[in-house]
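Note that one protein chain is taken out, while the other chains of the complex remain in position.
Entry: subunit A
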Amino acid sequence: MIDFKNVTKEYGKDTAAVKNVSLHISAGEFVTIVGQSGTGKTTLAKLMIAEERPTRGSIVIGGWDITHIRHYEIPVLRRQMGVIYQDFKLLQKKKVFENVAFASEVSGTPSKKIHKIVPQVLKIVGLEKQVDKFPRQLSGGEQQRVAIARSLVHRPKIILADEPTGNLDSINAQDIINLLLKINKFGTTVVLVTHNHDIVNSLRKRVITMDHGMIISDQKHGKYIL
């Protein structure tokens, strides 16, 4: 599903955010990428969605070599991946339904289909009764659920969650992780980037640990070792 082969990402000379990283993530896996701030976790995530290009090495996502992906192909890649961020990235002037529908609207999905899919994904994240609320009327956990619902409307094969619990308290954080586990059970590959010890340790899933841009550990049922 996701293949990194000897990937290095440099920002100028002698500034490598990711150094010679090789990893393979199979379809349906739940993988946690951990590490302290500035260890290259987010750069790795950016490389997966082609927001950054590797300086060296190759990246294959779902059989598609995106190492030299063309500019106009990036939207096609992004529709196959759902991305969730720490700051939710919701449109404050749009209601819950509109925020989720927005992802489908911009990709040209017919309105009829949007009105069918959006309630379904909102039900998955448990927000079917909050459709008419604005983001400011929701808690942090609920806002992150909206972001997850938005990432699900394209029925992605991969969910990439970059510090999705960073702005949440422990209860809400656990709810979000449970939701990601639920999505993973449907067969979606989940890549979780985090530095939250408790979450990583409670998951008992594969843990890839990064330090100074390199993978220092890759455990099948790992724990936070740093």
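Here, contacts are C-beta pairs under 8 Å (C-beta built on N, C-alpha and C of every residue); 3 or more make two chains touch, one makes a residue touch a chain; residues count from 1.
We adopt the following convention: contacts and distances are computed from a predicted model.
Look at the chain that isn't drawn here: its UniProt entry, checked against "ATP synthase gamma chain", "Cell division protein FtsX", "Sulfate ABC transporter, ATPase subunit" or "Ger(X)C family germination protein", names it "Cell division protein FtsX". The chain that is not drawn here is touched, among residues A:103, A:122, A:177 or A:215, by A:103. Contact with the omitted chain, checked across A:5, A:19 or A:79, is made by A:79.
For the chain missing from the display, the contacting residue among A:24, A:53, A:68 or A:89 is A:89, taking the whole complex into account.
Across the interface with the omitted chain, subunit A contributes residues 71-72, 74-79, 83, 89-91, 102-103, 105-111, 150-151, 154.
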